[in-house]
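With one protein chain removed, the remaining protein chains of the complex are shown where they sit.
On to chain A.
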Amino acid sequence: MNLSVTLGRLELKNPIMVASGTFGYAREMQGIVDVSRIGGVLPKTITAEPRVGNAPWRTVEVSAGLLNAIGLDNDGVDAFLESHLPYLREIGTSIVVSVAGRTQDDFVSLASKVGQQDGVAAIELNLSCPNVSGGVDFGTNADSCRDVVAAVRAACPVPILAKLTPNVTSIADIAQGAADGGADAVCLINTVLAMAIDWRKQKPMLGNGMGGMSGPAIKPIALRCVHQVASAVSIPIIGIGGIENIDDVMQFLVAGASAVQIGTANYYDPTLSTRLIDQLPAALAELNASSVADVVGTLKRS
């Protein structure tokens, strides 16, 4: 079975990727799964300057889900290039570097700096982190989304993925903006803005007040987003949200995603990603497919 997928200018050996912020810098996972088998690895989002991140609690469990407010804790781009990239480029799979900025210039300078490096297969623009102020507008306004993608594309030689937030009225409009700006693919979805409260203390449970929800509970929202965007926009989609087994993967492919990213499930089932790669051929065969592309967007009208 041919598992390779094409996302604009980006080719992956299989459609099972791991989502930014849920796989550390991949080094942490090296003793746990064979990271070279994974279709694409996204290290945790990096910013221009180091960020200490938010005060604890940073995560809280909710029904079939997790809230987080990590706050883009990272050591900054220079430390990433010096300490993490040399290792990452040796692990034997496509490295997609996730970047976040406050302004369009931030995104452009980060993406051009990272995009010039050897061993970077693509850049993912995190246009959607709910846990930092600023930066959010790119994910909620189709015109600024188009502009930032276009500016990055002009400055950066590698494929560009735009990761979008579901916290908008019409995600298809934003995705169209990304497509118009020249994105190779859109990644749907980042976390859903949410909250948990300790009523006895009359306080939010997360140190940062609100946070982003992930995990199985958001899968139906993510599938809806993928479906809406697939129906309206012509560039490839990477589906993200609550995936924890092969059925979930297939649902995203049928809905219109050409690849998927595994997120929160890496935390509670660390060996999941490579098991999914093992299970994918049989699931595709059930639909008489001979490639991943054969099933992408094959959803029938009910």
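Here is the rule we go by: contacts are C-beta pairs under 8 Å (C-beta built on N, C-alpha and C of every residue); 3 or more make two chains touch, one makes a residue touch a chain; residues count from 1.
Rule of thumb we're sticking to: contacts and distances are computed from a predicted model.
For the chain of the complex excluded from view, the name given in UniProt is "Dihydroorotate dehydrogenase B (NAD(+)), electron transfer subunit" [choices: "Aspartyl/glutamyl-tRNA(Asn/Gln) amidotransferase subunit C", "ABC transport system permease protein", "Dihydroorotate dehydrogenase B (NAD(+)), electron transfer subunit" or "OB-fold protein"]. Only one residue in the set A:Pro15, A:Gly39 or A:Gly65 touches the chain that does not appear here, and it is A:Gly65. Between the chain not shown and the residues A:Glu11, A:Asp34, A:Asp73 or A:Asp137, the one that touches is A:Asp73. Residue A:Ser83 is the one among A:Ser83, A:Gln116 or A:Ser231 that touches the chain not shown. Chain A residues in contact with the hidden partner, per the touch definition given at the top, are 21-24, 27-32, 44, 50, 52-53, 56-59, 61, 63-66, 68, 70, 73, 75, 79, 82-84, 215-216, 264, 266-271.
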